[in-house]
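A single protein chain has been omitted; all remaining protein chains appear in their positions.
Letters A, B and C name the chains as they come in the text, with residue numbers starting at 1 for each one.
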């Protein structure tokens, strides 16, 4: 069990160190960055990203990718906002269930297309990326659902505090814990690693590949759907371009966290650190007041740098099969 | 001779892949406690049969009867549930998971209350370790598979088969990657299975193994069973004739010793972790064997010669001139050719047609192109490529529907022939063959040996890396033995006797502990009962 | 029937939907005019060029456009004009040689002044620190307004207002929200955030609520009543401004149709805008409509129902 029990791997350690260095460096320039208040802001800000990353990670493990996650988020958010406006009596659990259901359905559509027709995931989700986005426009007629039209329950949810911590954070922790549990303690989770690592071997080993792939996309959709409700609540707005392009941030967080694009490799710890990294960098940029023109270039350079660094610390140590001459002769003498 | 009723019977099984009629009416019966040898040439349909039995493919026609009941597996899991497990020809491994998880994938022991059942890691690792110990694997069950060698992976597969409540165990060339000592362990394992009443289906191209462990045989030719009988009433000649539909006399050609001057000189070839201080010469017209146990570092050394192994130091001279080899193109330009051991990963390009695979090396490098003239400048010539492919298909008797068939549609052995053919088109000066007969049938083996003989007769030099002792002993003029990255002995043909070579390779000559300590029961040939998982 | 196309920056923006409504009103008045309302999926010049290309081949009579880029559209609108189509820009202009005239919703200087005034109103007589939350760093109209604001702030009468920073939310909700949060942290004494963009002003309003800074930091800027009503009620926004998009759409169509009917767009020309009045072109063939209108708790709800 050693390899999985090692909770913080070497590359996770490196990433954690980088995050600490960035945080301290920013803190030196803007002390406000190192306050509890700011930490909570970053945590709050990262919460939705963390939920999305958990779903994306499941998909990446299967050698797939879900480019439609942000569109799914926006569509589900919009549909929930519309539903809550139409039936204001809906209680919160029903709203949450609705978001989960819509999101899971949209994710399942990806899954069906990928498994039933053995299509490459990148193609399918590139298609649904635009298709879901367009559906928002059709559903809302292109109009905004703005602050005063958003149901107070939706707006209230992200602002709630439970046991002293923001509700958003609790929900993110729940998503992370559930994913960790699935990947560590359930057969289904282990099988995701297996089939991502070697898909044809997975068939020979009797893993129901299609069912597992379906599961991964459905869960990714479900997480995206819940994120949609939270997003709409947090920013109390829903419109067609909501979270446009956010899928790249989600994938970047996964990759920085060491989840392999090629499937079969990745840990929840790493992914959470990836989220934290993006959260810290995003939180730092407005505070250290770099020129806005520089922000994107810095973000790009930071991604490249951390990925390159990851790759280095991930490089396998050589297997020592060679016996030194000294040992060989000593052995012969014995 | 068998009184007990058959456990598993096949009736008139058919399977087609597009135009290929891979199985055309196969009948066979498996009896508990007996091992049935399934033999046949490459592409006869053996692996296809295995895939039908394990639910990977569905048969087009015919029936599979288990205990007299017709079965139709929905998927591989269903077959496993019915008690049919297989060690497949191509390794079925998950690199990022541990050995234990590979053994138990899809059926991990669980614990905890209903609805919240979780994997019982402790129990799984414990049971996996037992299964591994029983096959004599000297590594921990928690080792990630990516750190293991090919042979060690095969041991895991066998452990996987053993740890299931199997009633039928199918072994599709399980020993192809094992070395002598490990194969002997393996015989013990098969005996253990039989004594527990398991029906074993054994597929191999090595006749000594068939005679050692099997009770009956079925010969498959062109997808149909052409003969069956008891092992003790058969001899090798007979079986070979049945398989090939013709007689095959002595499979090892005689290669006269016509060594010329030194062609290649290697001095102090070293690698930080894989091998150290290799010194040898290769003469024109010589076959130089490299023998060793799996993981001895032979392949790594050959990769180094081809410029595929970074971080290597040492001096390599060709015709007295120092070679600078930084990448394969350099080596190929100098006239080296390398047939790698991992056919599907390193050798062939599965989606490419047979023709394009054969022409690839000739078209790959800068100077290489001028050798066979498959292209005019950068422009391809379809006619010439086709011509080369046709010549090679004929010369190596490659069995395929045509030069345009994708390589993935060929049987393992025929794939290997294509990979060898690729290099012959280049007219190299030195050919390095790494386990060239792994998984290929007698007929094809004979063809490969014939080829080797022809090559040296033309003044080529051949390095033959092999884990098959008879091969090196019959063919190689000189044999270098490697052990754990070191060059430990050298024998010339005639003076070499099997015992001495094996002793050198395993370190037993020098008082070295063997790498795989075997459980006493296996040595004693006693019944062996693996502890089984739920 | 004269086909007149109203090309907007991108679809799904309330402001333009309201302008479309005005355009339809004008079409109804004018009779025999058909409005084509269209725009690209993303607010890019390349997308608008594709649209204009297809409009040219539909033989529309006039194109009214709010440009994503003042320069990039020039070649294609020139081509349109060569083929006899009357091209005018509204809201966000095209370079002078790429259109017959431009109808600005309001005068840039007036907008800058308005923004400063609204900020002054919430900071009170004591003045204090203010910051600007803009859209993207390349948004032309935003930059012009910010420049005008700076001019106004430089006057001695506004010396007490201190503009501490200009940040960019890229018209994305989450980034605008984060930038607003960053402003609170970097400037604890901040009194007001001025956001001359509808996405930004809404996101900043939300951030103020969430950070429980209502009454301490005020948000103001340019927004639509329907989108801002909630924030006005929460107290995060006291007042904001916008020109009337319905009138803007209406007037644009009136002018376009007049041009189609043969009116000339040249400096000094007076063009009828129907019920809204007359536009007088300046030396750059530009005309401005009225001063932006201010909304607060007293009137926002009634206007929220309209646009």
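Keep this in mind: a contact is a pair of C-beta atoms (placed from the backbone, for glycine too) under 8 Å apart; a residue touches a chain by one contact, two chains touch by 3 or more.
Just so it is clear, contacts and distances are computed from a predicted model.
Asker: What is the protein name, per UniProt, of the chain that does not appear here: "Autoinducer 2 import system permease protein LsrD", "Inner-membrane translocator", "Na+/H+ antiporter subunit G" or "Acyl-CoA dehydrogenase"?
Answerer: Hidden chain, UniProt protein name: "Autoinducer 2 import system permease protein LsrD".
Asker: Given the contact rule set out at the top, which of the displayed chains would the hidden chain touch in the full complex?
Answerer: Those shown chains that the absent chain touches are A, B, C.
Asker: Which is it among B:63, B:265, B:375 or B:450 that touches the chain not included here?
Answerer: The single option touching the absent chain is B:375.
Asker: Determine which one of B:45, B:285, B:328 or B:412 touches the chain that has been left out.
Answerer: B:328
Asker: Please pick, from C:4, C:30, C:51 or C:149, the residue that touches the omitted chain in the full complex.
Answerer: Going through C:4, C:30, C:51 or C:149 one by one, C:51 is the residue touching the chain not shown.
Asker: Among C:39, C:112, C:182 or C:221, exactly one should touch the missing chain; which is it?
Answerer: C:39
Asker: Out of B:255, B:288, B:360 or B:388, which residue would touch the omitted chain in the full complex?
Answerer: Looking across B:255, B:288, B:360 or B:388, the contact with the absent chain belongs to B:360.
Asker: In the whole complex, what residues of subunit A lie against the chain that is missing from view?
Answerer: So the residues of subunit A touching the missing chain come out as 113, 117-120, 122-124, 126-131, 133-135, 137-138, 142, 199-200, 203, 240, 248, 251-252, 255, 260-262, 291, 293-301, 303-304, 307-308, 311.
Asker: What residues on subunit C make contact with the chain left out of this view?
Answerer: 10-12, 36-42, 44-47, 49-51, 53-59, 69-76, 79, 95, 136-140, 143
Asker: Give me the subunit B residues in contact with the hidden chain, please.
Answerer: These residues of subunit B touch the chain that is not shown: 17, 51, 56-58, 60, 75, 306, 308, 327-329, 331-332, 338, 340, 345-352, 356, 359-361, 363-365, 368-369, 375, 378-380, 408, 422.
Definition applied: only the chains that are shown with their structure count from here on.
Asker: If we define chain centres by averaging CA atoms, which chain lands farthest from subunit A? Would you check?
Answerer: B
Asker: Indicate, using Cα centroids, the chain positioned nearest the centre of all protein chains shown.
Answerer: The most central chain, going by mean C-alpha position, is A.
Asker: Please report how many Å separate the Cα centroid of subunit A from that of subunit B, as a whole number.
Answerer: The computed centroid separation for subunit A versus subunit B comes out at 42 Å.
Asker: Please tell me the distance, in whole Å, between the geometric centres of subunit B and subunit C computed from their C-alpha atoms.
Answerer: Going by mean C-alpha positions, subunit B sits 73 Å from subunit C.
Asker: Please list all residues of subunit C that touch 2 or more other chains.
Answerer: Correct list: empty.
Asker: Going by the contact rule already set, what residues in subunit B reach two or more other chains?
Answerer: none
Asker: Would you pull the subunit A residues touching subunit C in the complex into a rising list?
Answerer: 30, 32-33, 37-38, 41, 45, 133, 137, 140, 142-144, 146-150, 159, 231, 234-237, 239-244, 246, 282-283, 285-287, 289, 292-293
Asker: If we count contacts the way the header does, which residues on subunit B are in touch with subunit A in the complex?
Answerer: 54-56, 75-80, 86, 88, 91-98, 101, 105-108, 110, 118-119, 121-122, 125, 142, 144, 146-147, 271-277, 295, 297, 484-486, 507, 510-512
Asker: With touch defined as at the start, can you tell me which subunit C residues reach subunit A in the complex?
Answerer: 10-14, 17, 41-42, 137, 165-168, 172-174, 177-179, 181-183, 185-186, 202-203, 205-206, 210, 226-231, 233-234, 304
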